[in-house]
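Structure below; questions to follow.
Apart from one protein chain that is not included, each protein chain of the complex appears where it belongs.
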């Protein structure tokens, strides 16, 4: 059974409440529910963490290496500013899949550059909640190829 | 039944033969076979086109609007240089999913900027053949939401 | 009688159907009709070509030198990416007038730079169908001054 | 009857005397004569102002809104430096047509960027005196569409 | 016997007629004649293709791998804009020699950057027709070292 | 009693009439009325000047030094282009407070850079008419600290 | 009664001790005292938080929406680096006023760009402790207009 | 007898009073006195104008062509922002000598770029009042060579 | 006896386990042991802290001023992104020595710019564990010169 | 008989010993031998100089004009930094051919810009020792055309 | 008696022979003669040095401090590339006057930036031989003010 860690970055706890024209009206709990269901259908287990702290996310990734077969991460705002998370991703062998709800390439200039993408296994963005579900599919597949 | 057009951009006819350290050893025919199988499992039909001509791809997209429910495109080299393909994507209502075999954000500077991404529905890259398979999943889902 | 070649670049065959808020609701046939009428009123003849292929446009210009007194071109997407069309324009003595339906200077950053303008006789943009009509007037006048 | 204000920017009073290889040998009075004649043929009236003062031009535009149906402006040097004129153009509903005698895109780098173009209705450049005449045609047409 | 493919890019069919101050007065047929003669003297055979289409050139290179021992290419305008041709060059093992008639480093800023050079075996430019002849010499030598 | 000079830059005479979605519907006279009232409540006197001329504003500042204890200036378009006004501000000891009705950092790229801010005492922007009222408060306080 | 949250960013706990030539000799407690007094005079209540942690500030803003009518924030160093705080500000409807003790536009290049300003209601900087007091005035006024 | 026009740009009327660490303690009248004396010793006559208005300076130069043999100009702040003055300088045959009191290359980045220098005969800067005196020497010499 | 605080930044807890080709195979505990030994030989005492949290490091520095004579810091990923740590370093009088295991100038572009270096006493990088040992030597020497 | 000067720039004396993966294992003496042989076969004489001093190379070129019919230069490191050598090349009428052993366009960013190329007759790079041999061929041909 | 050192940079020994359209037809000896004469008329003595070696010029400046009251230098090509000469100029108290024959601001982009200007006393350029003569005048005046 593939074990997947899903990390939600800063402000994602506000999902469904803030800027719904960009991020949609589904809240984080509902998204997690859908993710669990998809994981289950793929015979995978999944654990969720949301944090607004860069340092926490760095630590989650550092510790995940031993416990999980793959990581699905939506680094949110830290996508564009965190070398520390990038270094954590580089440091672990576990495949890391980067996902985004919105199409970051259709937004402000500074959001079109991800510090994480170059060290992630791959990137999925722009499909709303489906970005996470596709991320789970990718995670299961990549974990199998590790 | 969801009808999907899959467009392969320039040089992808050489797949499996060239630069196998970057693009893998699977050739285009094999990839198309896997795509068909995945599409079938999702109750979708799929049609394939490969072209090395920017103008051909512009025309395929322009005509696809009437015949297909979604387009999955790997624009390859034209990703980084073609405003004409971008404009074609903008011109159609059909959801367009951009896929890449390799992680373009881990390669040369000029490959890290996609002219297509800002107008595509979403982007999937870095998962090898799986990028196409996830693209088919996304296409089916997006076609349903149109 | 002044002989004018009118070249329509990529995606202009979709005119009136796509992004009507930017390009208007008039289709290419209707525009060509208006152009013919204006040309006629100025005692000029006009021939039309639309192509989505950069290479075709390069060839049209190369061959036009012998047959036409002036060229009116809307290079559309190739405005911003084609050195080949630029070189073709430089290569012919026939005056070339660049036109655009929309005001390209009021759009995305990359659309505000034309590779064609520096080698064209002059540029007209932002007046919708009128850009072509003014282009015909300019063509007749410039052909007379050659 | 369409009422048009024609504004000539800085140094245009020296026309026909200075840098005749770039700007031609026709002086401003002669140009104004040709403009009047073309306007007349289109059943339009025209009023001329030349100023070397940015502030004067700002004021002319601000006041023109009530008296004129369209403005044809050659902002000359202020094309590249005046946010104040740009703001004045934005502030009025009257359509503003920007014209240039020379092809500014074929000259120094700093002349290839117009601060006025993005807020003008449209731009015509490179046709010498004809740029103004085409501008009058555009003005009459645009005034009719307002 | 070394077999060499010589590819002439866009607008080179106009050679000897256009911009003779930059490209000289020799036409393409004459150049090909000189190339053949030089090849012959080096015991090499040579085949010529000229195309204005990016996609055609991509295909020529892709197919050349099996039939030729070396490629001499003057990508002309596509030198500065074609990632597709660059990728084709990367995809083949055949040594590719890039040549230019004019000294591209003494011309416009945008012509001083070649997308092809970094993946070509080597580059020769600025010697007029001699660039091709030196290219044939290089091709024969490089083919021998493959 | 603190004496304050309030300078309104170019196009502010059109306030309440132009682009009311950005600048609001209040006209300059009404704003001046509110400013006077706030000044009065703070035991300060206030004098108003509006000019569309860069040179006039330079001179106002140069002469203000002797007559006023503080200057509140909304340089409008000249914010982004006038080194002359910047130099005038540097030249006087009187504290200068820069105010803007709109949030200039939420607008076009070129409006996000103020040439005046680095030499002003401080900057207040984005609060509509309140920007001026807060500016008066700051002026009274800064004049007291001079 | 208007309820205001005042957030002090990183290193502001050292105020009055460090770099007193830039930030003044008043310590944070004294500033808070002055803020309280001003708030009181405006019939407003105020609550203070200082944090050196980006994640803490993100959370304060996320939670403030329900409890406060306005936020006055001095993001200090995070002004220039935190997309996470920017996103938190965007996510809440509560008006956010950005303040700075020093004139950030008169300092190092990297301090002249605020990531927060474009999404704040408005910005006040350069007036020392008065920046906070003017911020409170703005907060009360903006809360009334919400 | 050589006739020289000396133009002092914006804020130079404040000389000797403002920022004396940069511009020195000599006022404009004293400088003009020294210039007159030096001119006299070289058998030249001199006329002075100071203006804070860009448009005025444009006009002075335009008119000077007929009356003066050389122009010595300190464009002050307009050095860095005025294309209009640059164009006026280009428009006249009279040799124009650019002078600066301070060493503009040792000051802020934006002061290190002069729009006037490329079209002036030559530039002299950094010598305080002596910059003007050397400018007069240059003017007399250049007028002789015209 | 000189008291030194050694701060290890984010991900350094993974040392010896991750990317050993860049950072070596020695783990943090072993490095700390060597540092202690070198400190001892120089009659200095040393205290260690590792944190993945930017805010924690800001606070460590803020508090260190009273307890330590010098700080040796390897800011790791925060080197390139943290203005907050930079400000903390500026805020304290205690000499701060910046060290790096790898040669950051031989790595990715973004790693070649340190936000900390301009405010540190000095920088040592590229010597592996020796960077820390040299840092301790520098700390003892600098503390003596304070 | 054509007389050619061959100039080898800095560090080329170390050839065959240093970085053999980039520059090959052939030492300078061997290369010179091959050059002599090729020159001889073309009825040309050749003289060699190697220098690590920019000034020496400047002088060699300045003096070569009288003695040699052509210069073949590998400016090595000075390619990217020496305006002095560029000026020397511009100053002489003798045709100068620039050669490089390695493909400089496939190396570090700063090596992809040659200060010499724009003023050289032509450039040959990437063919190892063959670059020199082709350079001799070019020299003989160009000398004949002078 | 004021003692002046005149330093001529690289390639100036070729003066009068090379690129006479830019640098004039006067050779260095003649220029030195004119300089001596002007110096004499100002009661100053002068010593000349020309070098093509950056290091020589660095040493001349370093040693000049004791023997000369002022230095007039035309750094030629080293103007744009030599930090070493810049540092030598900074290191001496002797006033250094930078001169150029041509107007460097009217030439290639890279010639418009002088590394020497920011540390020189002042700069004179564009007046041909007169640049040196004005430089001598400036040197005498500055030496008197030291």
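Lettered A, B, C, D, E, F, G, H, I, J and K in written order, each chain numbered from 1.
Keep this in mind: contacts are C-beta pairs under 8 Å (C-beta built on N, C-alpha and C of every residue); 3 or more make two chains touch, one makes a residue touch a chain.
Quick caveat: nothing in here was measured; it's all calculated off a predicted structure.
Asks: For the chain that's been dropped from view, list the shown partners it touches.
Replies: I, J, K
Asks: Sort through I:7, I:44 or I:124 and give me the one touching the missing partner chain.
Replies: With I:7, I:44 or I:124 as choices, the missing chain is touched by I:124.
Asks: Consider the whole complex, including the chain that is not shown, and state which of K:58, K:76, K:120 or K:142 touches that chain.
Replies: K:58
Asks: Out of J:54, J:69 or J:137, which residue would touch the omitted chain in the full complex?
Replies: Answering carefully, the residue with contact to the hidden chain is J:54.
Asks: List every residue of chain I that touches the chain not included in the displayed model.
Replies: 103, 105-106, 112, 114, 117-127, 130-131, 134, 137-138, 141-142
Asks: Which residue numbers on chain J touch the omitted chain?
Replies: These residues of chain J touch the chain that is not shown: 9-11, 13-14, 17-19, 51-56, 76-78, 80-81, 110-111.
Asks: Hey, which chain K residues sit against the chain that's not shown?
Replies: Residues 53-56, 58-59, 62, 81-84, 86-88, 90-92, 115 of chain K touch the chain that is not shown.
Definition applied: only the chains that are shown with their structure count from here on.
Asks: Given the pairs E-J, G-I or J-K, which one repeats the contacts seen at A-B for over half of the pairs?
Replies: Duplicate interface of A-B: E-J.
Asks: What whole-number Å value describes the gap between the mean CA coordinates of chain D and chain F?
Replies: Going by mean C-alpha positions, chain D sits 31 Å from chain F.
Asks: Please compute the C-alpha centroid of chain C, do the same for chain I, then give the distance between them in whole Å.
Replies: Centre separation, chain C to chain I: 63 Å.
Asks: Hey, what residues on chain E touch two or more of the other chains?
Replies: As it turns out, chain E has residues touching two or more other chains at 53-56, 81.
Asks: Quick one: which chain pairs are touching?
Replies: A-B, A-G, A-I, B-C, B-E, C-D, C-E, D-F, D-H, E-J, F-G, F-H, G-I, H-K, J-K
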